[in-house]
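For this view, one protein chain was removed and the others were kept in their places.
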Amino acid sequence: MKPVNAVITKIVDETPTIRTFYFDTSFEPVPGQFVMVWIRGVDEIPMALSYDNAITVQKVGHATSALFELEEGDSVGIRGPFGNGFDVKKGHIVLVTGGLGAAPLAPLAEKAGASGIKVTTLLGAKTKDELLFRERFEAVGEVRVATDDGSIGKHGYVTQLLEDAKNYSQLYCCGPEIMMKKVLDKVVPSKAQFSLHRYIKCGIGICGACCVDGLRVCKDGPVFSGDILKRTEFGVYRRNECGERIKV
Amino acid sequence: MKPVNAVITKIVDETPTIRTFYFDTSFEPVPGQFVMVWIRGVDEIPMALSYDNAITVQKVGHATSALFELEEGDSVGIRGPFGNGFDVKKGHIVLVTGGLGAAPLAPLAEKAGASGIKVTTLLGAKTKDELLFRERFEAVGEVRVATDDGSIGKHGYVTQLLEDAKNYSQLYCCGPEIMMKKVLDKVVPSKAQFSLHRYIKCGIGICGACCVDGLRVCKDGPVFSGDILKRTEFGVYRRNECGERIKV
Amino acid sequence: MLSITLTGLKLKNPLMLAAGIMGTTGGSLKRVAESGAGAVVTKSIGLEPKSGHSNPSMVEVDCGYLNAMGLPNPSYKNFQEEIDTAKEGDVPVIASIFGGCSLDFSEIASALRADAFELNVSCPHAHGYGSEIGTDQALVEDITRAVKDAVKVPVWVKLTPNVTDIKSIGLAAEHGGADAVVAINTIRGMAIDIESGYPILGNKFGGLSGRAIKPVAIKCVYDLYETLDIPVIGVGGISDWRDAVEFIMAGAQAVEIGSAVGNNINIFNDISSGMEAFLEEKEWTLDDIYGVAHEV
Partner (left out) sequence: MLSITLTGLKLKNPLMLAAGIMGTTGGSLKRVAESGAGAVVTKSIGLEPKSGHSNPSMVEVDCGYLNAMGLPNPSYKNFQEEIDTAKEGDVPVIASIFGGCSLDFSEIASALRADAFELNVSCPHAHGYGSEIGTDQALVEDITRAVKDAVKVPVWVKLTPNVTDIKSIGLAAEHGGADAVVAINTIRGMAIDIESGYPILGNKFGGLSGRAIKPVAIKCVYDLYETLDIPVIGVGGISDWRDAVEFIMAGAQAVEIGSAVGNNINIFNDISSGMEAFLEEKEWTLDDIYGVAHEV
């Protein structure tokens, strides 16, 4: 599929560094799927769909900065949705988010909540102002908060909020890889799903740039079950744009 | 579409020069549609479907001779069905055939007969032995016969059997072009359909080899209404393989 | 809003019938003209009547067609009346011609009256003609100049993509005095019947056309636009208005449509209205999009 022209209809500041861009196009994703966002003349980067028709972006480098310069009425090219998305399980689920990790998990929370699944969210961020989508998670269940600087909630990492892991039917996690690795080490791997970040080039499962051992994040993932990840380099090293190994 | 491999399951001698080849594949044609029959290593030639799964061939040159050398179990490549086929009208229809022209008309007779349409056939051939599909036409209605040599039926051309043209709701005609032209001159053009023969190369409406003025026999035809043909070179000249005009 | 002037010819729209498509008879050319084409190009016409390769001469493949017609044509000696009939369609009629050397080309061009000539030095499956000469810069320049000397109307040169560097061949045409280049002719290709092992085409191999080749054609047009001063006419795989727009953005001043005519003879009208609606919505003119891919 060629990029679809998606016109920005609304821009919302979520935190001082994070903005949501709404488009005129709905991508009808499964929660956890992502799109490739082409900022023309700049770069094309992967972004989770935080709503059916929106992405939520943190300004970190040249492409995200270029995105932050766009205004309502401007457009980007979008390919996708790609990947598998989360597999929603019945019972009482727990979501563990770190920073931007809330972006793919918020639609999951809403979908699960709407179908009567009990949802608890452990929401982590660097500081109070950077907590993302707190209200969306609160609307469907209990939310516990942790911040690195202690400006709100628990002072420390969100992983520290996770003590009763075995009480949940399934755990869903997205955040920095080190954080996810810590979570994986605390849970029954088969009862946890993780949404991974890797360097994405093609986005369609061909080039292999995104591989975690044999697994393609863009096609077989980005969501993987913990028991699959246990057997891989996940949490140990990732690859840079060249395919060189980089310690996580 | 690439050629389908069609295995010859049965060969029937219809007349001393005409054979029917049955295939293991049904092409589900509209009566009057044709296929391109590829005798591998020799040539590919157009043939009307005389049954859903058969063609009826007169040996006239190198490709048809090669076809006559094939046996049951041998195969040919077939593309199609192509073209429009006859438009079946209610009421009392008349079929006018000359020689091989019976091949596309016999399935039309059967289809019309099966749906309660009254069918009269004027069946022409050079001589008694060369009358094609007489029983198939007789099974669905009255048949009147003419032979060039008078060996059976009227002595003369089948066109001479056509006196009461206006009594029929629709006339269907296939045979040598001169014969069809004579028929066209005798009828209300809009009440007659003619199946044309032209040199076919691509069979799919692209190359233009088969054009009768602007009309592509392979795609817009091979069946045309008389009123359309009235305005063309039909019956005046045809084209050879080079596209040169040849008097009919 | 789609009208253009192309090498001096006034076209109501930039959409032309490609050579070899319904182009052997005046009647069929006229029909296409009346179906909305801005101009029509005839089948390539040679010195003597030619019946072409034996069948199968065309076969559908994934996303396109392979053909090896073998340049069947009635010879220029029998073709003026077809051109005259085509002219009744009231759009420019471009005579596509082919030959084995510059003398052939100029003999044919001098004998025919047409609104322009398109020199086919690019057919990939006619031995001694077409791309066998169109890969040679000196020959292309020579032939172009010979035809330019022989006629007063615009001369276009149709290029083959089956070369290491299409730009150098385009330059040769420009040096020879061409008024425009046309890119691309079909790409060498082949299909084999796995039931029997036979190559499907009577000629064994042929030329690939249709949607499959569009990205290749776009790249050729883009490169030629960068290199040449004369206009580039785009052809290859156009099947809807989006494709036509893409070619114009790549640098084509006009386009030709071939294979897609088979399933939709009304394609010229369809594309015109699609393009008009698009330009209107974007508030762009044809000129705004012409070559724009080079400027962004």
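The first chain written gets the first letter, and so on, giving A, B and C; residue counts start at 1 in each chain.
Definition applied: contacts are C-beta pairs under 8 Å (C-beta built on N, C-alpha and C of every residue); 3 or more make two chains touch, one makes a residue touch a chain.
All of these numbers come straight from a predicted model, not from anything done at the bench.
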item	value
Among the chains presented, those that the missing one touches	A, C
Residue of C:Ala212, C:Ile233, C:Ile271 or C:Leu286 in touch with the missing chain, whole complex considered	C:Ala212
Residue in contact with the excluded chain [from C:Ala111, C:Ala150 or C:Ala293]	C:Ala293
Those residues of chain C which, in the complete complex, touch the missing chain	61-64, 66, 135, 162-164, 187-192, 194, 196-199, 204-205, 208, 211-216, 218-219, 222, 237, 242, 245-246, 249-250, 278, 289, 292-293, 295-296
Residues of chain A in contact with the chain not shown	1-3, 5, 36, 38, 40-41, 43-45, 75, 77, 79, 201-209, 211-216, 219, 232-233, 239-245
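Just so it is clear, only the chains that are shown with their structure count from here on.
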item	value
Those chains which touch chain C and also touch chain A	none
Maximum centroid distance from chain B, chain identifier (CA atoms)	A
Between chain C and chain A, distance of the C-alpha-averaged centres to the nearest whole Å	50
Cα-centroid distance, chain A relative to chain B, in whole angstrom	66
Chain B: positions in contact with at least two other chains	none
Residue list for chain C, restricted to those that touch at least two other chains	none
